[in-house]
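Our next item is chain A:
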Amino acid sequence: MSLFEAKSIVKSFGGNTAVNNLSFTVEKGEILGIIGPNGSGKTTVFNLISCFFPLTSGEIYFKGKRIDQVPAHDICKLGIGRTFQVVKPLKRMTVLENVTVGAFLRTNSMTKAKLKAEETVDFCGLSQFKNYEAKSLPIALRKRLEIARALASDPELIMLDETCAGLNPRESEEAIAIIKRIREAGKTIIIVEHIMKVMMGISDRILAINFGSQITIGKPQEVARHPEVIKAYLGDDHA
Partner candidate 1 sequence: MKNKNWLFTLLALVIALVIPLLIKAPYQLHMIILILIWATIGTSWNLLGGYGGQVSFGHAAFFGLGAYSAGMLNLYFELSPWWGMLLGPLAAAIIAFPIGLICFRLRGPYFALAMLALGEIFRILFTNLSVTNGAQGILIMPAITSKAWYYYIALAILVVTVMTTYKIVNSKIGYYLVSIREDQDAATSLGIPTTTYKIIALLPSAFFTGLAGALYMNYVAFIDPKIVFNLVNVSIMIILVVMLGGPATTWGPTIGAAIYIILGELFRATLGAANVLVFGLLVCIIIMFMPNGILGALTSLRRFVRQQKGWPGGTKHESV
Partner candidate 2 sequence: GCGSQKTKGAAEAIKVGVILPLTGSEAIFGNMEKNAFEMAYEELKAAGKTTIGGREITLLFEDDQGKQDVAKSATEKLINQDKVSMLSGAYSSASTNVIAGAAQSMSMPFLIATGSADDITKKGWQWVFRGTAAPASKYTISLWQMIDQVVKPQSVAIIYESTDFGKSSAKSFKAEAEKRGLKIVYDQPYESGAIDFKPMLAKVKNANPDMVFAVSYLMDASMIVKQSKELDFNTKLFVGGGAGYTLPEFRENAGDASEYIASSTLWVPTVTWPGAKEFFEKYKQKFGKEPDYHGAQAYATMYIIGDALNRAKEFNNTGIQKALKETDLMTVMGPIKFEDWEGYTNQNKPYSYVVQWQKGKLEVIWPEDVKSSPYLYPVPNWKDRT
């Protein structure tokens, strides 16, 4: 049994079908990358998995349990964490407090939550900034804070939405290092990213979509060579 499975999920906004009959699975411990042109529905897939929007039709399973009907806030409890493409820091809380909020999911004790938060902050290389208000962080650190916060809630599956966008190559590498460490810690990851170097480097498999439907899914190299992916997404000079 796969850790996660989406079965023919569909999402329409009025007349516009953002996700169209998409099915895929994620195995425990793997990193699944999702690529696709702008507006092809990647973020929407995340929003559907985390139940921010109700599905128009289809089913989603996590650890064999159907989860597409549960309220959004229960998703995290079940073990699925996420970050936001447009970062959403808790601006007037410090970095540590931000992460503590995530840690409170698994405990009611203040000391335990703080301990977990400290750990996670360290893990993401944010300890230097832990007492700074989130609003004063630059974008790279804000993105990292997103990851840390989601990690603190101890998810089995974590969804990362463009955590490297707007980072320069060097910074991206740092981010990739963190993502790899997350995987080493035994977590499963779905990642959306436009930077192919990142995607090729860390994904076990890549799902390419366009207009909300699957183009192809498979090993990164194969996907990158897929003519339709090249046409719709990569452009010729990436071939």
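Picked so that all candidates are chains of the complex that A comes from, given by their letters.
Please note the rule applied: a contact is a pair of C-beta atoms (placed from the backbone, for glycine too) under 8 Å apart; a residue touches a chain by one contact, two chains touch by 3 or more; residues count from 1.
What you see is a predicted model, and the numbers here were worked out from it, not measured in a lab.
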- In this complex, the candidate that touches chain A among 1 or 2 is number 1
- Message: Per the contact definition, I'd like the list of chain A residues that touch candidate 1 in the complex.
- Response: 50, 52, 71-77, 81-82, 84, 88-93, 97-98, 100-102, 104-105, 108, 110, 113, 128-129, 136, 140-141, 149-150, 153, 170-171
